[in-house]
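Shown here: the complex without one of its protein chains, the others still in place.
Chains: A, B and C, in written order; residue numbering restarts at 1 for each.
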Amino acid sequence: MSVITLQVDGRDVAVPAGSTLLQAIRAAGLSVPTLCDLEGLEPVGACRLCLVELEGSQRLLPACASEASEGQVIRTDTAQLQGYRRMAVELFFAEGNHVCAFCVANGTCELQDVAVAVGMDHSRFPYQYPQRAVDASHPRFSLDHNRCILCTRCVRVCDQIEGAHVWDVAERGSDCRIVAGLDQHWGEVDACTSCGKCVDVCPTGALYAKEDTTAEKHPHPERAGQLRRAREQRQWTP
Amino acid sequence: MIAATPAQDPAQARPRLRLATVWLAGCSGCHMSFLDLDEFLFELAAAVDIVYSPVASDTKIYPEQVDVCLVEGAVANVDNLQLALTLRQRTALVISFGDCAISANVPGLRNLCSAPGRDSARTVLERGYLELADASGQLPFAPGIVPELLPKVLPLHEVIPVDLYLPGCPPSAERIRAAIAPLLVGQRPRIEGSSMLRFG
Amino acid sequence: MSAATPVPAPGAVPQLHPQPGPGPCDGDERIARLIRRQGCQGDGLIEVLHQVQEIHGYLPKPALLQVARALRLPLSRVYGVASFYHLFRLQAPATHRCAVCLGTACFVRGGGRLAAGLQRRLGLALNQTRDDGAWALEQLSCIGACGQAPVLVLDGVLFSAPLVDQPKALDRWLTSLGLPAGVETR
Partner (left out) sequence: MVALPPCERPRLRCCAASGCRSAGAGPLLAALRAAAAAGDISAGASAAPEPLEVRSVGCLRLCGEGPLLAWDGPEGTRLFGGLTPAAAAALVAQVRGVAPIPLAADPALAGHQLDLEQPFFRLQRPLVLEGCGIVDPECIEDALAHGSYAQLRRVLHELSPEQVREQVRRSGLRGRGGGGYPTGLKWDTVALQPPGRRYVVCNADEGDPGAFMDRSVLEGDPHRLLEGMAIAAYAVGADHGYLYVRAEYPLAIERLRLALQQARQQGLLGSSIAGTAFALELEVRVGAGAYVCGEETALLHSIQGQRGIPRTRPPYPAQAGLWGAPTLINNVETLAAVPVILRQGGDWYAAIGSEGSRGTKVFSLSGAIRHTGLVEVPMGTSLRTVVETMGGGDPDGGAVKAVQTGGPSGGCIPAALFDTPVDFESLLALGSMMGSGGMVVMGQGTAMPEVARHFMAFSVNESCGKCVPCRAGTVQLLALLDRFVAQRATAADLEALEALCTMVKATSLCGLGQAAPNPVLSTLRHFRQEYIAALGPGS
């Protein structure tokens, strides 16, 4: 296995060739905020929180979806990046209906965590209050579109890990939403195996188990990576 | 309610801080949390003059020359709006106190209820006083007595400039203390990290 | 957040043969044929949807279900594609469609005023259909008829709108095109 070396925020780090910048950043003992990225799922580079600066380039790179290469000099935490990240988080909050106070994921929500990480103490952009629905038709789980940030983890885990492809994204732009089947109620979609992986990986309180109420959600985002490793490398995590 | 005890004043050299707390459209939970400061309330009382507060003062008119004001709640009606404008003029440092002031939070949920062509105020009033009423429903109308609802519930910073944001629903007593304590010695608190910043 | 918005009326589980028509399988057979002709390839989904829309005027859910099955695609993917593209309709189209171009050339030459006039007249917002299904007002973003700007397309026929600066004359012109007058604004 060949190894490449690069520099992240002044630290030299060596990673296996083919690693992403995000893996390199983590290998250097550093972190950048992420929302759409999840180990075990193919990256989409959609949330733009993990954008980093590459020396010698004008363009910002999504660390999750960019391959690290030899000799790169990466910066993950400049004032410019901090400003952009905070604005992105404000945009997330303002485009949905995120009310932490009575959310099932209060305390375990990755959007909430990211808001802390980027120092977002309020949104400069007015909340949009979109009209969105709640689908409680599934016997075990619910989907609250108000809390969805369109990270597509559910879409990807259902397609790439479970193989059922119950979910997809419908519409476009700010009308985008997650749909089950032919825009059916989740509970009516035959393809759903009720495995609950979408609920496990959902970063917010959009997908949750019905028995959970405020601040009771226990997500398991690590399961996507565990299943992928089990399937592809025959390695199980007890 | 909180008696001043000059003998214990920790900042004798400094003029006493004039502190106000304001309750707009919110559940008063932030103020309850403020009262959870327990014995720190004594220290606070020693260090500041509470010049306006629903829980610590009987003053009905927002006074002049306030140093710090903690504002709980969103701006939902004309009284909220008027008070917000007034306090901004008379206060050096305005703090959005809790999630309702910062994001409109739960009171802001009424913004989701707007029928086509009607603002959310009209929609919720019609829902509450006409559609769900028995035969004799009528819309409340009492100018000067019942404050009129604004078309939309707004966070405080969309109405007046805000100097500091203290999130939480409610902010815990520890968080409130950590925010107030530096102010007593003339420093600006650092609102960062999970202990100070988290919503909810 | 469950309080505010009720779940919209469910599209009941799609059934295969609800289309009224000359024969019970009439619509289905046409779709089956066009999919065979296309080679039953999933990558031809957009082509297939175009042709289904030509048959039905829109993309009814039973037809989407048939397409998904024949192309062996996940239902949600078919719906995702059908709802992504502006030209695919998921509802039956209105009897009459008036589309106003808001491309830049039309915008510079008063397309906005034309659109406002049409909205007033039809009592519709842009991209809205009247409840009775008689009229739909749509917005186009440049159809390349910039030489005739500002333009509107009425039931597929392109017209160059004169007189957008004179509301009354514009109104008379719209009447001459057969647009209903005096619809109450909702």
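Throughout what follows, contacts are C-beta pairs under 8 Å (C-beta built on N, C-alpha and C of every residue); 3 or more make two chains touch, one makes a residue touch a chain.
Fair warning: this is a prediction, and the values are worked out from it, not measured in the lab.
Need the list of shown chains touched by the one chain that isn't shown.
A, C
For a quick check of understanding: of A:Leu41, A:Ala88, A:Cys202 or A:Ala224, which residue touches the chain that isn't displayed?
A:Ala88
Spell out, residue by residue, where the missing chain touches subunit C.
41-47, 49-50, 77, 80-81, 84-88, 102-105, 107-109, 112, 140-149, 151, 158, 160
Against the chain that's been left off, what residues of subunit A make contact? List them.
These residues of subunit A touch the chain that is not shown: 43-48, 51, 60, 62, 65-67, 80, 83-84, 87-88, 91-92, 94-95, 124-126, 128, 149-150, 169, 171-176.
Here is the rule we go by: only the chains that are shown with their structure count from here on.
Just how far, in Å, is the C-alpha centre of subunit B from the one of subunit A?
34
Roughly how far is subunit A from subunit C, going centre to centre by Cα mean, in whole Å?
Inter-chain centre distance comes to 34 Å.
Compute the distance, rounded to whole Å, between the mean C-alpha positions of subunit B and subunit C.
Each chain's C-alpha centroid was found; their separation is 49 Å.
Mark out which residues of subunit B touch at least two other chains, giving numbers and ranges.
In subunit B, 109, 112 touch at least two other chains.
Among the residues of subunit A, which ones contact at least 2 other chains?
Touching at least two other chains: 97, 99, 103, 131.
Which residues, counting only subunit B, touch subunit A once they are in their complex?
Contact set of subunit B toward subunit A: 96, 99, 102-106, 108-109, 111-112, 155, 157-158, 162, 165-167, 169, 191-194, 197-200.
Any idea which subunit A residues touch subunit C in the complex?
Residues 97, 99, 103, 131-137, 144, 146-147, 159, 164-172, 179-185, 188-189, 191 of subunit A touch subunit C in their complex.
For subunit A, which residues count as touching subunit B in their complex?
Residue positions touching the partner: 93, 97, 99-103, 106-107, 109, 112-113, 115-116, 119-123, 126-127, 129, 131, 215.
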